[in-house]
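The complex appears here minus one protein chain, its other protein chains still in place.
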Amino acid sequence: MALHKDEIALDVQDLHKHFGGIKAVDGCSLQFPKGKISGLIGPNGSGKTTTFNLLTGVTAPDSGKILYNGENLAGLKPYKIFRKGITRTFQITRIYREMTTFENMLSVAGLSIPEREVRQRAEELMDFVNLTGLRDEYGGNLSYGQQKLLEFSRALMTDPDLILLDEPAAGVNRTLLVELLKHIHELQEQGKTIIIVEHDMNVIMNHCEKIFVMDYGVKIAEGLPEEIQANKQVIEAYFGHT
Amino acid sequence: MTRKEHLINLGYLAAFLAVLTVLPSQFSVYITSFIMFTMMYVVLALSWNIISGYTGYVSFGHVLFYGVGSYASAILVADHGWHWVPTLAVSALVGVVIAVAIGFPVLRLKGPYFAIAMLGAAEGTRVIVTVWDGLTHGGEGISLPNVENSTETYIAMLLLMVATIAVSYWVGHSRFGIRLNAIREDELAAEVMGINTTVYKLAAFALSAVFPAIAGAIQANKTLYIDPETEFFILITITMKLMAMLGGKGTVIGPIVGAIVLYSVQEIVWIRFPQAHLIAFGIFLILVARFMPRGLVGFWIDRGWARKGMVH
Partner (left out) sequence: MEKSEVRSIYLLAGFLVFAYALPFAVGVWTDSIFYDRQWLADLATVALSGLMQGGVYAMFAVGLTLIFGVMRVINVAHGELVVLGAYLTWVMFNMPEWLGIDVYVDPLLSMVVSLPLAFLLGYGIQKLLLNAVVGGPELTPLLITFGIGISLVNIVEWIFTTDYHTIPYEPDAIHLTASIAVGKNKVISFGMAFLISMSVYIFLKVARLGKAIRATAQNADVAMVCGINIYSIYMITFGLGAALAAAGGTLVSIQFGFNPETGLQYTVVAFAIIILGGRGNFIGALIGALMLGVIENLIAFMVPNGSAMVEIAAYGLMICTLLIRPRGLMGAKEG
C-alpha cells in the first residue's frame, strides 16, 4: 500500500548510522503519512531514539536521505531543520531549569513575527496546556508532568507542521496523559503530522493511525494497529528472541 | 517587564549618572580616581557576565581583551602620536577581532575546557606581547606622553559604563539574552529549538570583549604606563569574575553591586594588607562558589525581594 507522493510528510530512505561497531540504524526506510498520527515502536535499543536524533539533526546520518517537502534534510544542523517546521520533544524532558516558564517559551528562535505577537503566542500556548498560573516559576520547580507539558508547548511555538514526540507518556500520570493526548488530537485536526515513539502500547494502539516497528535498526513491519497486533514478526521481536 | 518598570529603571540610572557627572569637580583627585576605577570594574564585571553569566561559558582569561585594548591604544598614542580618544575605537575593533578569532575555535569547547583554554589564551597573549618587542616594547612596557587628562578619562569611563549598562540591560531583558540563557541551560535543546548556537555564542563573546578592550584603553591613558605583567594580570580576571559572582551572575544589577562592594572593600580595607588581601580573595572565591552560587541577587530572589526571570 504505497502512498502517493503528496500523502507523505516525511520520506526516510535507507538511513544508516553506526556508532563504532554498533549499527544503531541500519538501512531504515520510513514513509510517514501527512496529517496523521504515526507511531514508531520497537524493543529497547532498536534504534527509535537514534532515528529521532537523525531526523532532527542531533546526530548526522552516515548515509541515507530524509526528504521533507522535496528537500533532503540529512546532515543539516538542528536549528536549520527546526526552522523548516520540524520540532520535537525529548525522552527525558530538556526544558531550561533556571528559566521561567514564560522564558522557556520565548527562547525559541526562528519566528519571523514581531515581539508582541511572540509574547501573545506564548501566552496562548501556556493557556492551551494550562500552565498560565506557573508563568513566572522556574522550570526546575515544575512537576515532571508540568515540565513535559512545557516542553510540548515550547515545541509548538513556531507553529510547526511536523511534531516528533519521544515517549510523551513516560512518567506522566493518567489525568495528564489524557489531557496530553487530547492536545495531540487537536493538533492533528489542525492538519499537523505527528510521530510518536512510545512504549505504552495502549497509547500507540488507540491513538496512532499508522505504526512502524523497528528492531535492530531496521523496519520490520508497518501497518494499521490491528495489522501490527497480528504480525508474527513483531510479536517475535518483542518476546521471541533473546 | 512593563514599560513603566523600564522607565523607573531608566530614572534610577539617570539620577545615578547625574551624581557621577558632578562628582569630579567636587572631590579630590584620589576620590575621583577611586570612582573611575570602580566604574571600570563595573564595566569589566558586566562584560564578563555576558559570556559567562548569561551564556554559561565561564572565562578564566577575560583580562586578555582588557590587555590588548590597552596595548592597542598605548602603541598608537606613544609611538604614532595619536590623540587618545580616537584610539578607543581602534581598541574596540581589536577586541572584537581577537574575540572572534579566538572564540571561533575555543567556543566549541564546553565547561572546564573552555575555562582553561581561555586561561591559556590570556597567558599565551601575555607571552606574545612580552616577546614581540618591536611592536610592544616587550617586558619594559610603554610610557605614554605625560598629559593631565584625569577629568577626560573619568568622563570617558563614565560614558563607557553607561554604554555597558545599557547593553547589559538590553541583553538582560530581550529574547537575545533569553536565548543565551537557553544555551547555558541546555545547548543541545537550544539548538534543536532553532537557535544557531555558534552565532549566538560568538556574538555574546564579541560583546563581552569590546567593553573590556575600551576600558583597558582608557585605563592606559589614565595611568600613562603599561607593561605586560600588569595589563595581563590574572588577578584582573579573577576580580571581574568574583564581582559578577558575588553580585549574582546572569543578572544586570548583580555585577554592578558586586563590583561596587568588592572594589570598595578592596580599596578601603584590603589594600593596606596586600598579601593577606589576595589570600582572602582566594578564600572568598571558594566561599562564594560553594555557598552562594547565585550571588546576592539570587539571595534576594529567594526571599521574594526581587522577581524571578528576566522578562515578565
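Worth a mention:
Letters A and B mark the chains in the order given here, with residues in each chain numbered from 1 onward.
One rule holds in what follows: a contact is a pair of C-beta atoms (placed from the backbone, for glycine too) under 8 Å apart; a residue touches a chain by one contact, two chains touch by 3 or more.
Not measured: the values here are computed from a predicted model.
For the chain excluded from display, the touched partners among the shown chains of the whole complex are B. Considering B:Leu23, B:Leu93 or B:Leu109, the position touching the chain not shown turns out to be B:Leu109 (whole complex).
Within the complete assembly, B:Arg290 is the residue of B:His80, B:Arg290 or B:Arg303 that touches the hidden chain.
In the complete complex, the residue from B:Met39, B:Val58, B:Ala215 or B:Ile236 that touches the missing chain is B:Val58. Taking the whole complex into account, chain B touches the unshown chain at residues 58, 60, 105-106, 108-109, 111-113, 115-117, 119-121, 123-124, 127-128, 130-131, 234, 238, 245, 275-276, 278-279, 281-286, 288-290, 293.
Definition applied: only the chains that are shown with their structure count from here on.
Taking each chain's centre as the average of its CA atoms, chain A and chain B sit 42 Å apart.
For chain B in complex with chain A, the residues that touch the partner chain are 175, 178-179, 181-182, 185-186, 188-197, 307-312.
Within the complex formed with chain B, the chain A residues making contact are 56-58, 77-79, 82-83, 87-88, 90, 94-100, 102-103, 106-110, 115, 118, 136-138, 154-155, 157-158.
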